[in-house]
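Omission of a single protein chain aside, the complex is shown with its protein chains in their original locations.
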Amino acid sequence: MPDPHAEHFPGRIHQPPLVANLEAIQPHDQIELPHHPKLQHHFDDMAQQIEASTLGMWVFLVTEIMFFGGLFAAYLVYRHANPEGFAEASHHLNVTWGAVNTIVLIVSSLTMALAVRSAQISAPPKTQVAWIGATMLLGATFLGVKAIEYADKFAHHLVPGPNFRWEGKHPAPAEIFYSLYFCMTGLHALHMIIGLGIMTVIGIMALRRTFDADYYTPVEIAGLYWHFVDIVWIFLFPLLYLIGGHFTE
Amino acid sequence: MFTNFPLFPQEASTQAAQVDGIYFFMVAVAAFFSLLIAGVLVITAIRFRRRHEDEVGVQIHGSLALELLWTVIPFFITMVMFGWGAKVFFDAYRPPKGAMEIYIVGKQWMWKAQHMDGQREINELHVPVGRAVKLTMGSEDVLHSFYIPAFRVKADVIPGRYNVLWFTPTKPGRYHLFCAEYCGTRHSGMIGWVEVMEQNDFQAWLSGGRAADSPAAAGEKLFQDLVCISCHRDDAQARAPQLKGLFGHTVQLQGGATVVADEAYVRESIVNPQAKVVAGFQPIMPTFQGLVTEEQLLQLIAYVRSLGEVAPPAPAGAAAPQGPGKD
Partner (left out) sequence: METLNYLNNGHGLKSWLLTKDHKRIAVLYLVSITLFFVIGGFFAMLVRLELLTPAGDLLTSETYNKMFTMHGVVMVFFFLIPSIPATLGNFLIPIMVGAKDLAFPRINLLSWYIYVLGGIFTLVAALSGGVDTGWTFYTPYSTAAANGHVITAALGVFITGFSSILTGLNFIVTIHRMRAPGLTWFRLPLFVWSHYATSLIMVLGTPVIAITVLLVAAERALHLGIFDPSLGGDPVLFQHLFWFYSHPAVYIMILPAMGVISEIVQAFARKNIFGYSFVAFSSLAIAIIGFLVWGHHIFVAGQSVYAGMVFSFLSFVVAIPSAIKVFNWTATIYKGSVSFDSPMLYAFGFIGLFTIGGLTGLFLAAMGLDIHVHDTYFVVAHFHYIMVGGAIMGYLGGLHYWWPKISGRIYSEPWAKFSALLVFTGFNLTFFPQFIAGYLGMPRRYHAYPPEFQVLNVASTLGASILAVGYVIPLIYFTYSLVAGEKSVNDPWGARGLEWEIPSPPPTENFTVSPVVTEGTHQYVHPSQEVGLA
């Protein structure tokens, strides 16, 4: 191909091109081909865009697993070192509230899946928003229960730090347990709050008739995120609330 | 500046020779491969330098044989290095029986050494030549690391647990002692000297100091001051396990587990008594965390040892005390 500056570099060899379609590397004006309104210009087609977005969310969720993983590792190490201390500390958590929250989240994953489905089948925006709203309501319920639990911990001097008081036999492991409890559930709650933010955005987009069978990727990847936050709780609940067999005191 | 610049450290312990052995082997291998690669690179590059502007290289895809060769040979060389290094390490942290015991406490920013007969030193450590010395080390505050370059020994000193170091000095002299784990403002000032003396000189030094309480005697005083005796007594009122002959014994814990009563166990029993409750006893011992310093803990341990030791079981990793929860 003609190179305007070639005469400045005599003797420089040019290798044959690696591409078959030379027009790809020619100087040009931008050509606009007909495409879906939501197609971003750096993608070739919607299929590529959808695949990329989905893979991106999966990779992000892997990073989240590693993020929580550090806390799970610390938990593993300390529980192994203090099995009785952790069991004793765990008894002060309210299993009922924990179980309620678990059910709330599982149901919210159901409503989330139905939200994705409603977009996928081009259901009317009202329906989509209803499912999204139900999911958000359940998420907010979860946070409300956690607020109640946290307030209770605060009142009973179970927040680690200078005001921590422990009447049982294993005060040091208990303080470590509650440090981990607040870090792990706190980080999880933060993710829940972010999830509610994401769902707000998705809800608004759904209201504006953005989603239909041809384009519902944002709902789908929001769903992936929501399910992940749910699964983290499924691990947190038994590890924090059910140590040492609550029912065989 | 130019009157004293050594390029290689003195070898002053049995371990130093072992470590230097690996070192020289690895220097030889590293020098060989570095020079080989540098040499081949330079010679080949010059030999195949571009001679005219449109020249290209010969397109060679590769060679499975060569790839296998230069994978397998380095692998075997590295395995030799691994095995050798592991062996030296293994021996380096397994003190022989009968080693002379010294307790070390590191704190910001000084080293405190406590000999078993009472001699105490700060930033100095006197030891006799030709005899194995075992250091049991704790920290009062943050991480430190006890390092004697001439002996090629180092171990981190970690709050909340004991680490062990041992060496046999081979040459009388004065050797650097450094803290080798960054510990704050005066980290580079946390240094001292190890004084290796002939056996007689060492005996003279030991007895020449101010008569001070041996750590065991100091520990006995503490035992009474802290009223440990009220539960740990050898009559019908005893609500706590007997301490006579305990040290080195295998203890039965509640729940069926057993543990060897070593320094770490005694220390843990004082600062976190609920962690391991002896079978048949109630968990009523209060914690002394914060009420005793690291030095006092070592004195109490010395006292418990003085009440009679059982020979420790054959070391299968048991010689190095393990901290809470680790491995």
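Chains: A and B, in written order; residue numbering restarts at 1 for each.
The definition used in the following text is that a residue touches a chain if its C-beta (ideal position, glycine included) is under 8 Å from a C-beta of that chain, and two chains touch if they have at least 3 such contacts.
These numbers were taken from a predicted model, which means no experiment stands behind them.
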item	value
Hidden-chain contact residue, picked from the options A:173, A:195 or A:218	A:173
Touch residues of chain A, complete complex, unshown partner	1, 3, 5-6, 8-9, 12-21, 23-28, 30-31, 40-44, 48, 51-52, 55-56, 59-60, 62-64, 66-71, 73-74, 77-78, 81-82, 160-162, 172-173, 175-176, 179-180, 182-183, 187
Chain B residues touching the omitted chain (full complex)	1-2, 4-9, 18-19, 22-23, 26, 29-30, 33-34, 37-38, 40-42, 44-46, 48-51, 54-63, 66-67, 70-71, 74-75, 78-79, 81-82, 84-90, 92-93, 108, 141-143, 145, 147, 149-150, 152-156, 158-161, 163, 176, 178-189, 191, 272, 275, 289-290, 317, 320, 322-327
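In the analysis below, only the chains that are shown with their structure count from here on.
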item	value
Contact footprint of chain B on chain A as seen in their complex	11-13, 77-78, 80-82, 84-85, 169-172
Chain B - residues contacting chain A, complex	53-54, 56, 272, 274-275, 283, 287, 289, 324-325
